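Incomplete set of chains, arranged as in the complex.
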Amino acid sequence: MIGHGFMGAAHSQGWRVAPRFFDLPLQPSMHLVVGRNPDTTAASAEKWGWNETATDWREAVERDDIDIVDIVTPGDTHAEIAIAALRAGKHVMCEKPLANTVEEAEEMAAAAEEASKKGVRSMVGFTYRRVPAAVFARALVEQGRLGEIRQVRAEYLQDWLTDAEAPLTWRLQKDRAGSGSLGDIGAHAIDMVEYVTGAQLTSVSGVLETLVKERPLLGEGVGLSGTASTERGDVTVDDVALFHGRFDNGALGSFEATRFRTGRKNAFRFEISGSLGAISFDMERMNEIEFYDATAPDLELGFRRILVTEHDHPYISAWWPTGHMLGYEHGFSHQVVDFMTAIDEGTQPRPSFTEGLHVQRVLDAIERSSHDNSAWTTTGK
Amino acid sequence: MIGHGFMGAAHSQGWRVAPRFFDLPLQPSMHLVVGRNPDTTAASAEKWGWNETATDWREAVERDDIDIVDIVTPGDTHAEIAIAALRAGKHVMCEKPLANTVEEAEEMAAAAEEASKKGVRSMVGFTYRRVPAAVFARALVEQGRLGEIRQVRAEYLQDWLTDAEAPLTWRLQKDRAGSGSLGDIGAHAIDMVEYVTGAQLTSVSGVLETLVKERPLLGEGVGLSGTASTERGDVTVDDVALFHGRFDNGALGSFEATRFRTGRKNAFRFEISGSLGAISFDMERMNEIEFYDATAPDLELGFRRILVTEHDHPYISAWWPTGHMLGYEHGFSHQVVDFMTAIDEGTQPRPSFTEGLHVQRVLDAIERSSHDNSAWTTTGK
Amino acid sequence: MIGHGFMGAAHSQGWRVAPRFFDLPLQPSMHLVVGRNPDTTAASAEKWGWNETATDWREAVERDDIDIVDIVTPGDTHAEIAIAALRAGKHVMCEKPLANTVEEAEEMAAAAEEASKKGVRSMVGFTYRRVPAAVFARALVEQGRLGEIRQVRAEYLQDWLTDAEAPLTWRLQKDRAGSGSLGDIGAHAIDMVEYVTGAQLTSVSGVLETLVKERPLLGEGVGLSGTASTERGDVTVDDVALFHGRFDNGALGSFEATRFRTGRKNAFRFEISGSLGAISFDMERMNEIEFYDATAPDLELGFRRILVTEHDHPYISAWWPTGHMLGYEHGFSHQVVDFMTAIDEGTQPRPSFTEGLHVQRVLDAIERSSHDNSAWTTTGK
C-alpha cells in the first residue's frame, strides 16, 4: 500500500476484515506500507498491521513477493506509481479520482489496457459503489423498474469549509489535489450516478467557485485535520461545483458538490427519476434506500424506505442479521472482495481505469465549461 | 351549537366550509349558538358567524326552526343536553368523549336508539376518524392487506403540562373533564384503533398517574389558555395513562396517553401490525401514512410513505390537487359531510352513541384496573 | 374575482375564512365573479359563494360598489385586466406570475406605481410567502441567525407529466401559460428564496427542456384535470428548468423546477446555508422547518425540526392550539389578512408588482440563457 493517510486506514481495514467475513478465492497478506516519512510510516504500519515499511514506492513495485499495489496517495502521484506497477505486473487498486489531469488518466488507462492483456488487473477506488444500497439501486435500474430514466439529481454536501479559518490542507491546493469539491466529492457523484443508471454524461454546463479565497497555512498534521499556522495562502481549488449534464440516454442531470452546505456532513445523495419509478438515497442513512414504484395502485403510491439489510441484499449475508447496520468502512471490505474475485477469475474489476478516465474527462469538461461562462461542453465520450 | 370554546371554533369552521367544497344533500344554516356568558357568546357568534345567541341550551332544543344540535360543551353536560335534544327530535352531534361516566353514556345510547326509531340521528365527534389517512388505513385493513392483526400500538403524546406551573384549567378537574389524558386524548386512541382494525377491546390492564399534583388556579380565560392566579389547587385527573389491552380478534395492544412527553405537541400515532402488513401514522404528519406490505419481494420490503392526497383518497377530490396539504380543521368539514349524508339517507352515522358508550366503558375499565393494581379488567363488551 | 379555476377556489376560501379567524380592519364581501362561460361561472359563484356573476371582466372594473379586483386568470390576461383595474382605482391582487412577458410586467409595475400615488394598492399572489414556516425563515435570516448566506438550493418538484399521455392543458401552451415549469413553479422558488434571504438574483445560467414534446390535445375540462382527445399537439413550454444564479450578496444558488421528478407531488423545498446556520424546508411538510444553528456546541450540532405551530409563530395564534396542522389554503387567508391590512394602513403590500416584475426579469434571463447555450445572463437588476 502506497500512502497511509485517512484512505490508508480505510483500505487497511478492508484488507484485514474482508477475509474474515467473506470466502475469498485468494487470501491477501498485508506486506508493505510505503510513506515518505519513515517515522509516521512505521507508526502507521504498526497501527494498521502492515509487516514492513519503505519510503520509496519503487520498492513495492520491484519486489517479487508483492502481487498487488494499493495506491492511496494524493492524486498527483497516481499516474507514475500506477503505470510503473502495472508494467511490473502488479495488480493495481488506485484511489479516486484516477488522476489530476485527463492526460495522466489517459496514460493510466492505456497502461491498464496493456497490462490487462497479460492478466494484470486494475481498478479505481470508487468505494461508494460497494455500499449495498447502491448495488441494489443499480439492480433496480437494470431490471427496468424505473423505466426510461429522465432526470437525475446528485449532490454531495459537506460543510467543513464553512469556517473561514479552517486551514489550507493539501486538499485545497490545486497542484496536490487537482481540484476541490469537484474532484474530491463531485467525482463520486458522477461515478455513482453513471454506475446506477448505466448511462454516461456526454456534455456538461457548470460553474466552479471558491467562496473563501484565502486561508491560514497548515502548521502540521496529515489528512483532513491539522493545526493552522499564522501565515495565509491562496485557496487554489473550488469550494463549490454546480453543474448540469446531459446523458447519452437523453436524461438531464443536476449536480452539486460543495463544502459549504452548513450542517451537512457527508450528505452524498442522489435521486434517479424514471417513467416507472424513482430511487432516492442519502449516504448519511447508508443502510436505507427509498424506492418509488409508479406502477403501484394510485392509492398506494409512495416512497418505500427499504432497509438494505435483508440477507439477499448484496454483500449482506456475510455480515449480520437483518436490521443490523453497516458502516462507512464496510465498502472497503467489499472492494477487496470484488478485486480479489476479479483477479482470481481473470475478469476486469469495475470501475476500470477506462471508467476512471471517463470521470476525469467529465471533471475536465466541467472545468472548461466553468472557464467558458458555463457554455455546454462535451465530455469527449 | 351548544358551547363555543376551542371545539366551537372547529365545528363552526366545519359547518361553514363543508357546503362550499362538498355537494351536500342538505344545506346547513348556522342559526344559534348557546353559551352561559351572554357577552362572550355574542362575540363568538359574530366571530364564527352564527345568526343568534342564547344563554340556555333549552332554547335550542325547543325551537322548531332548529333541526340539529351540535354539543361542544365540557363532558359533564353532554348527557342532559343530548338526551333532551334527541327526545325533542333534533339530530345530535356530540363531542367526544360521549360523557363523563358510563351511566350517562348508557342513558345517552338508549336515548339515541330510541330516537333512531323515529329517524332522529346522533353521532359522536371523534373527528380524527375523518382524517383521510385514517379512512384509508381502515380500507387497507378491510381489504385484508394487513392479514391477521396481532399487535397494536397507539400513543397520543402531548407536553403542555410539562411546565409544573401551567394553570389548573377545567381540563384538569375531574368534576368537569371526567378524566385527564385518558378521556381527552386516550379516548381518541381507543376509538381510532378500534375503527381502523374493526376489533374491540375486551379487557385492559392500566395505570393512571398524576405526575404534578398541585397547580396554580386559573385566573381567567377559556379553553386551553388562560392566566394563572396565585392560589393553588389539586389536579384531580391523570397526567398520564398507560394501558395494555386485548382485542376480540386476539390482538394485543399497548397504549399511552400523556401530557408529559416533552417536545411532542400533538403526536397522535398508531401502528397496526398484521401477518401480511403494517400501517404507521402520526397526526403531526397527518397527510402521510406509512404502509408496509410484507408480501412484497424480500429485497423490496419497507415502509412506504404514502401522501394521502391523491384524488381517489377519501374526501380529497373535493379539495386541492395532489400534493397539497390538508390541515386540522378539514376533519370537521368531513364530519359535517358524513352527518348530513346520514341524515339525508336515513342511515346511522358513525361513530354512534353506542360506539361512544363502548369507548366510555373501556375508559372506565382502565380506571378500575388502575385502582385495582393494574389487574386485567373486562370492558363489559 | 376574475377567473374561477383552481386558483379561484383557493382565493374564495381565503376571502371567506380570513374574516372569521382574524380581526380584519376591513370586512371583505364577495360581490362578483367573472368568467367567459356563463354556466360554469354561475356554478362557481354558487359553489364558492359569490353574490353575482359576469362574463366580461370590464364590469368588475367599472362598477362603483367594487373596491378590490382579484385576478386568478391565466397569465396572458393579467396585464390588461390589472392595468384597467388600477386605473379605475381598484386595489388589485394578481396571481403569480405577474405576467407572461417582461414588457407586460413593466407596464403593470408602472401602472401600480402610478396608482399607488392615489392610495390604490396592488400585490402579487406568491401565497407561499404566507406559509408560517416561510415567514419564520425570513425572520431567522433577518435576525442574523444564518450569518452570511453563501449557498442556496431551491427545488420545486412535481411529477404530473411523468405520464407521457397526460393531456395538453393550457399550462403546456406557451401562448397561454407563458412558460412551463419555469413560470408556474420556478417562479415560486425564485420569489421564496429572494423573500427569505432578502437578496436578489443578478445573473443566471440555465437550461429549459421539454422532455415529452407531443401530447394528446385536451378534450374538455378546466384546470389541471380534463380528459384527453385523440389528436395530439406540441408541448410549447418547458418540462424542466434547471438554473444556477448569483445573488447580489455574493451567494451562489442552484434551482430546479420540474414536473418530471417521479414520486414528488408538490415538493417545494429550499435550503439556505450561511456562515452561522442553515434552514431547510419542504412544502410537503409545510408545518415544519429545519433549522441548523452552527453556533451550538460541537456535540449538539444538528438540524432541529421545528413545528411551526407555537402561538407566537406568524399567523398561528388565530388558528388552533400548538401541534395542530395548517393546510394548503391557509396561506390564502393570510394573504387576505395582509392585503386588507395594507389597504387599511395605506402601506405597500408585499410582494409588490415591482417585485413581481423582478421575478419576471429573472424568468426572462433564464430563458435567454437557455437559448444562449446556458451563458450567464444578467437579470437587469
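Each chain gets a letter, A, B and C, in the order it is written, and its residues are counted from 1.
Keep in mind that, in the parts below, a residue touches a chain if its C-beta (ideal position, glycine included) is under 8 Å from a C-beta of that chain, and two chains touch if they have at least 3 such contacts.
None of the values given here were measured: they were computed from a predicted structure.
The total count of identical chains across the complete complex in this file is 4, with 3 shown in place.
What we mean here is this: only the chains that are shown with their structure count from here on.
Inter-chain contacts peak for the pair A-C, counting C-beta pairs in contact.
Rotation relating chain A to chain B, from a C-alpha superposition: 180°, rounded in steps of 5. Set against the C-alpha centre of chain C, every other chain centre is closer than that of A.
Mostly identical positions are employed by chain A and chain C in their mutual contact, as over half of the interface residue numbers are shared between these two copies. Averaging Cα coordinates per chain and for the whole protein, the chain whose average falls nearest the overall one is C.
If each chain is reduced to the centroid of its CA atoms, chain B and chain C end up 36 Å from each other. Between chain A and chain B, the centres computed from C-alpha atoms are 54 Å apart. The centroid of the Cα atoms in chain A and the matching centroid in chain C are 41 Å apart. Among the residues of chain C, none is found touching two or more other chains. The touching residues of chain C, when paired with chain B in their complex, are 6, 10, 12-13, 16-17, 20, 47-49, 158, 160, 224, 264-267, 283-287, 307, 309, 320-330.
Only residues 136, 291, 298-307, 310, 312-313 of chain B touch chain A when the two sit together in their complex.
If you check the complex, the residues on chain A that touch chain C are 146, 150-151, 153, 155, 159, 162, 164, 205, 207, 209, 211, 240, 242, 244, 250, 252, 254, 256, 258, 260-263, 271, 273-278, 280, 292, 294, 301-303, 373-376.
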